[in-house]
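Heads up, one of the protein chains got dropped from this complex, but the rest are sitting where they should.
Our next item is chain A:
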Amino acid sequence: MTSELDIFVGNTTLIDEDVYRLWLDGYSVSDAVSLRVRSGILEQTGATAAVLQSDTMDHYRTFHMLERLLHAPPKLLHQLIFQIPPSRQALLIERYYAFDEAFVREVLGKKLSKGTKKDLDDISTKTGITLKSCRRQFDNFKRVFKVVEEMRGSLVDNIQQHFLLSDRLARDYAAIVFFANNRFETGKKKLQYLSFGDFAFCAELMIQNWTLGAVDSQVADMDVDLDKEFLQDLKELKMLVADKDLLDLHKSLVCTALRGKLGVFSEMEANFKNLSRGLVNVAAKLTHNKDVRDLFVDLVEKFVEPCRSDHWPLNDVRLFLNQYSASVHSLDGFRHQALWDRYMGTLRGCLLRLYHD
């Protein structure tokens, strides 16, 4: 006796959250069944393994049918085939678009292309996330990217409109799209200590202040592309380190203000010129795409690492950066105050977030 056909269709589509998770995690039906058995569900319910098998198959089939709709979540809301309560719809969408930290760290900043897709095998082996799940997550990134890439309006907003994600998840996707578009390097060894959250935080700051959308909310790509003009202008900052008087003046202003307030004052004093050169040179180089990509590598190399080797406490870093940015206003010979603020305001936020072990 073999079961040829075995289905269950409810007027309200039944969604089992646990099975949904297993499906999202890319387990095969038989793996899912054995995982469910291990969870002790048989004992709790008095069911048999055959029942569990049939139930799992059924849910998988449902999810498979729903997947097409999940690719365009507004369709899930409008479709008539599956009657699903709105709270469940929201759960289905949110979970489908959720991603693994380990996975996103591997893909963040890479081009979302076929080439990267081929590497998913290695990522799967490396992270222990099933290939199926990797594919889903990658395809989600790519799908969201394709839809919002050339759209005008706020990035987070657009993502929320078209994918009906929660605020938090939409912000994460905004970061992923932003990183993918600008191809920031995040995979270098010295960047390994950074979490996705760190990058997402920086992305948000950069979107708010460094993109086209920061000045004009009506252009296409406003939140995805950096403001080219702004990047060009950043060259002007170079005089802060090129002009020796300006540099000295800047240093003395900072040192005066911070004397006695910093635990690592002497180290700061000794390193000031190096640090300042580092920060300003990063700005000046941003006209080249290659250097834009290396932004985070540079920030870590030029600022985070030197400070960390001198054991600066985070609070000292904060005090220094505040003073470092503020003091520029007192430099009479320097005309690009607004430019400096737009650059340093964001950079300060990013550096503070990046500064940890």
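Here is the rule we use: contacts are C-beta pairs under 8 Å (C-beta built on N, C-alpha and C of every residue); 3 or more make two chains touch, one makes a residue touch a chain; residues count from 1.
Just so it is clear, contacts and distances are computed from a predicted model.
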| item | value |
| --- | --- |
| Name of the absent chain as recorded in UniProt (options "Sodium/hydrogen exchanger", "C2 domain-containing protein 5 isoform X18", "Trafficking protein particle complex subunit 2-like protein" or "cysteine desulfurase") | "C2 domain-containing protein 5 isoform X18" |
| Residue of A:127, A:166 or A:322 in touch with the missing chain, whole complex considered | A:166 |
| Residue touching the undisplayed chain, where the options are A:153, A:306 or A:345 | A:153 |
| Contacts of chain A with the absent chain, listed as residue ranges | 1-14, 45-48, 50-52, 54-55, 57-58, 61-62, 64-65, 74-75, 77-83, 85-87, 89-90, 153-154, 156-157, 160-162, 164-167, 170, 213-218 |
